[in-house]
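Reading through the structure tokens given below for one structure.
Just one protein chain is left out here, and the rest sit where they should.
We call the chains A, B, C and D, going by the order they appear; numbering starts again at 1 in every chain.
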Amino acid sequence: MNILEVKNLTKNFGGLTATSDITMNVEKNSITAVIGPNGAGKTTFFNMVTAVYKPTSGDILLNGKSLVGLKPHQVSQFGITRTFQNIRLFNEMTVLENVLVGMHQNLKSHWIGTLLQLPHIRKIEEAAKVEAYDILKYVGLEDYVNENAGNLAYGAQRRLEIGRAMAAKPKILLLDEPAAGMNPKETDRLTSLIHDLRTKLDVTIILIEHDMKLVMKISDYIYVLDHGELIASGKPDEIRTNKRVIEAYLGKGAVAND
Amino acid sequence: MSAFFGKLMQSKKNQIILFIAYVVLAGAGLFLLPDSTIAFLMLLFSILILYHLNFNLRAKWISGIVILAIIMPFIASQSDSYQTYMEVGTLVGIYCAMALGLNIVVGFAGLLDLGFIAFFAVGAYSYAIFASEQASKFMPFGHYPLPGGSFWIFIIVGAAVAALFGILLGVPVLRVRGDYLAIVTLGFGEIIRILLNNMDHPINITNGSMGIASITPPNFFGISIGSSSQFYYIVFGIFLVVIYVVRKLENSKLGRSWKAVRDNEIAAQAMGIPLVKTKLAAFAIGASFSGMMGVVFAAKQMFVDATSFTYLESTMVLVMVILGGMGSVPGVILGAGVVIILRTQVLTNISNWLSSISADYGISIPPAISPEKMQLLIFGLLLIIFALYRTQGLIPHKNRKVNVEVLKKESAEAALAREKATSGGADS
Amino acid sequence: MTDTASKHFLEVNKIESFYSQIQALEGVELHIDQGEIVTLIGSNGAGKSTTLKSISGQVRPKKGSIIFDGMDITNNQAHQTALLGIAQVPEGRRIFPRLSVRENLQIGAFSVKDKNVIAERMERVFTYFPRLKERLSQKGGTMSGGEQQMLAIGRALMMKPKLLMLDEPSMGLAPIIVEQIFDIIKEMNKEGMTILLVEQNAYQALQIADRGYVIQTGKIVLDGKGDDLMKNEQVREAYLA
Amino acid sequence: MLAHIIQNLPQVLIDGLTLGVVYAVVAIGYTMVYGILELINFAHGDVFMTGAYIGATILFLLMGFGLLSSLPALIVFLIVIILAGTVTGMLGVGIERVAYRPLRRKNAPKLIALITSIGISFVLEDAVRFIAELKTGNYIITAPSMFNHKFNIDIHHVLPFFNNATFQASFLLVLVVTIIMLISLDLFVNKTKWGMAMRAVAQDRDTASLMTINVNRVISVTFFIGSALGGATGVLFMIQYGTINPYIGFILGIKAFTAAVLGGIGNIRGAMFGGVMLGLLEMFAAANLSIITNGAMGAEYKDVFAFIILILVLIFKPEGLFGKAVVEKV
Partner (left out) sequence: SSKSGGSSGKTVIEIGSQSPLSGGSATLGDAIRLGAELAISDQKAAFEKKGFTIKLKDLDDQGDPKKGVANAQILAADKNVLALVGHLNSGVAIPSSEVYEKNSLPMVSPATTATVVTDRKLKTVNRICARDDFQGPAGANYAIKTLKAKKIFVIQDKTAYGSGLADQFRNQAKKLGADIVGYEGITVGETDFNGVLSQAMTKKPDLIYFGGVYAEGGLIIKQARQKGFDGPIMGGDGLDSSSTVQIAGDAVKGVYLTSVAGDVTKTEKGQEFAKKYKEKFGKNVESYSAYGYDAAGVILKGLMKAIDDNDGKKPTREQVTKAIRAVKDYDGVTTKVSFDDKGDNKFAKVYIYNFDQAKYPPVQKAEISQ
């Protein structure tokens, strides 16, 4: 079953066509990768799905319902959460608070209840903290619980972004270059983390990544963009050997290396 | 010396003893000295000391309330300057609440507001109009002035009306971002002030620039409340409520949403936080504190006119927030206290003192530079010095830290419970 | 200041750097000779970026000293250090978002007066990254992540520094471009530029490096020839998958 | 009703333009400092005021030397405006050194500079008052009148539905000088390397310094230019309005800041346009509001009118009239 369907999606910036007539289907509970050279339109695609940009034309359907025209927070409330290529944390809040904010849409604690000190609200808040702590443990940040997010090193910030997105318990998780800034060892850990995530949260994952090792290892399906156009799609093995993809994106070395 | 002192302060018992000694000393000074502004300030200072001691939270709160609500007023009542002290206390309370309100907007939600005094004005006028003859000039029904007992209802009304205005202001805010907001709020503040100053025709609602005089004083079970020492308790009560609300909100879901919006709007939206609603909530709640205090202010002054609500006043409240430490509740309170006490007490006293010594020593100062006129200059210099030496504010904001050990334990327990549940499920 | 210290092109002597109270470097010691490619590897939060920032003057070490070309630059302001010929490709790209691509490149050569030289260097950058040439008047901030990375590298090249420090230059770049980046680094090096390279892609970094250092929680724990490090059991364990 | 408004239009335009260009140049000071430091420099209005006083001082000194009568007025004017601009510029640099640079060094939050700027504003107002009062017995200073030749535009003759308008020679002077200042500044910022450095510093100080840009020097230069323009405008103000007091900077400062925002803060052309537009709007409102509303609202509502227009503009164009929407790449 397709959870997300993208139909003829196009985005223009002035004279520049960032994505052009893209059609994609993402199967529920799959891990789908979107790859392509720099400036191919991958991030733009994410931005349209999450309503940061409005598509010039085309449609995006979540379980058959169109997302076009919604506000970003509404898309999020429908169960689509993302990470950002250029990290966007709440820098002046603690690491734990960042995760708590991620949990907000599932957190049933209205502020009036907090003011009245209702016992069940306190319980909810307390439980949320424990859960947030668990998530931090999961992404390996349990030693930085009280640190301001802005003070973390680059790699740690990336992991926090993933943790924050996880906390939202989304139906679809969009990861924009999650492995950037991580060394091979850390990337390995991240690979299995993403893998686990799918089963643990029963989530569909769409991922942009330039680390081919990671992509080939965990993707069920891959879409390749170039200059805004879809140039190939298929299972990892098909993509790996696709001539057009090698030419435009992978380069000879990458194939050899693998 | 300082090492010795440090050691002394390590033990909790010593701390308690020294603190009590300090309070007693300051209290005695206030009691015994005829003109005891310094002792009065020392007594207020004890609250700051209290804040820095490591008692548990409840003990701090109780001692603070006891000092401010019982010890200080009682001792001061023995002094000639009783009403002055209480007046200062009342003003500090009023501005603290206002600054705490602005702190929600600026410190938590990161929205720079240069017209905050408008909400204070709205609160003040809502009481002034109905608790004086003024209302009868345009209201076709009802008897005005309303009796003093209505004051208590008006505290709520003032809060509600101000909140409404907060939302009204919020509407343009939905579109305007960042520092453009500053000017929109400034404009809004000015518009409100000008309207209040001019709405005496065609219909006379605010009595225009003549202001509204003879406002009915509040009435508490038949006692008419007129003196600063009485208002002090009203303000103190509201102030406690405000503090409670702010502290609770700060660490609630709403409080986190504010900060998230402040730190990164795009990410906040991506986490499902609705920008508009969150910002409006900040404006409305912040404004409501201001509105409540506006009602009190009108009742206390017994006269309101638009000159009390100028743009300069807005910036003063902003100064309190930033000087104290944006986002930091104790800091903002201290900031408000420092600014008010400086402006109403210390600067006046310093200039009086300067001119009296120059008179005593027969130094003739040209009228152009007589100390009476130097208040603003000294105030300006002090602001600069404060800002340069406390760049993060008087008490910088710190994020509340959670106890990781507790979390660790609870997390382990929860894991165990889950495990049990699943294995239990397998059993049956 | 002290001439005795000028044995190496760049010498970092036991520097300790802080972010307000937090200590990020606990006595980092390394050196680079003229014409070398040296790489610095380490896990997240080890202090790689902080080391580069300390050298370039963005973070001022509380202890220790940094000597460049015989001059003590420990307490230099960042622009003074840059004027001496040290360029840095900063972590997270730090493109000027509201300057155009062209202006972003021009500003890299801020200290160069000669317009022809600037034009020449710009042409050279375009041969490496033709995408930049296509987008000369696009605002830097609207470029894609990888395009920005190219711009950041190009901007540093515009300065034609004596010492080029790159903080994770391959981040966010397509595999085909990553290969190219390492080629460019080698080429620059052949032309006499000294290189200090921080990379997560330790494999490739060590391959092109003459020497490497391994940093862990603010201290250098290992150093050696590039090949040797690559074979080192510890390094393989920690950084190479 | 309409006839009244139209009759008045030429005069309203002239008056609005006079006030507007003053706003414009002061607004540029705000915009430049804001553009580079994201700081609303509350003291700028008072720098403007100080410039007027410095100009007056120089003028009186010249008068003391008997130069006022012997030199052509235009030369005197140039001496005064250049000297006053320079001194005020240095004052601005000094203020930056004392009140803002230490904050930057300590990585203070952006808004804390607001406090020092308010402090500086109080200090300037009072210091100027003391000095003036000490020297002259009164802090209100009236400059020797210059350029007060009156012109009459006989527009009624050509277009009978207009009334004639009058203005003084000083109006022409103010107009010409401000236009020269604005154009040269625009060229400076958009066409020179310094201008690029300023914009770079504005966007990312740390990275700018990696590009060999001396950030502190760039900021000093910015303050110098902004303050010198402010000071020069103070002189123009003194010549146009004749009298100065230490409080002229306050309201004018707010207005100029508003103008800067209206035009799109950080944008120099925007500030020029915003200033002129605000001047015209205000003048139009003061002259016509009670005619339009049939007496229900008079000139006292002119600021309400101006602010409502401002808010409307910002609602429909949130980045100001000339500001470019900052597209944030996500």
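Throughout what follows, a residue touches a chain if its C-beta (ideal position, glycine included) is under 8 Å from a C-beta of that chain, and two chains touch if they have at least 3 such contacts.
Everything numeric in this text was worked out from a predicted model, so none of it was measured.
Taking every chain of the complex into account, the absent chain touches B, D. Touch with the chain that is not drawn comes from one residue among D:L252, D:I265 or D:I311, which is D:L252. Shown as candidates are B:S11, B:S77, B:S209 or B:T422; the residue that touches the absent chain is B:S209. For subunit B, the list of residues touching the undisplayed chain reads 34-35, 80-85, 87-88, 91, 197-198, 208-211, 213-214, 226-228, 301-303, 305, 307-308, 343-345, 348, 351-353, 355-356, 359-360, 366-367, 370, 372-373, 375-376. Listed for subunit D, the residues touching the missing chain in the whole complex are 4, 7-8, 11-12, 15-16, 18-19, 126, 129, 137-140, 142, 145, 150, 163, 166, 168, 237, 241-243, 245, 247-248, 250-252, 282-288, 290-291, 295, 298-300, 302-303.
By our rule, only the chains that are shown with their structure count from here on.
Centre-to-centre spacing of subunit C and subunit D amounts to 44 Å, using the average Cα coordinate of each chain. Subunit B and subunit D, compared by their mean Cα positions, are separated by 35 Å.
For the pair subunit B and subunit C, the distance between mean C-alpha positions equals 50 Å.
For subunit C, residues touching at least two other chains, in rising order: 142-144. In subunit B, the residues touching two or more other chains are 266.
Because contacts link the chains in a way that matches no line, ring, star or complete pattern, their graph is best described as other. Contact annotation for chain pairs lists A-B, A-C, A-D, B-D, C-D, with touch applied as defined. Across the complex, subunit C is touched by residues 13, 16, 36-40, 43-44, 85-87, 151-156, 159, 177, 180-188, 210, 212-213, 248-251, 253-254 of subunit A. Residues 43, 47, 52-53, 84, 86, 88 of subunit A touch subunit D in their complex. The touching residues of subunit D, counted against subunit A in their complex, run 329-330.
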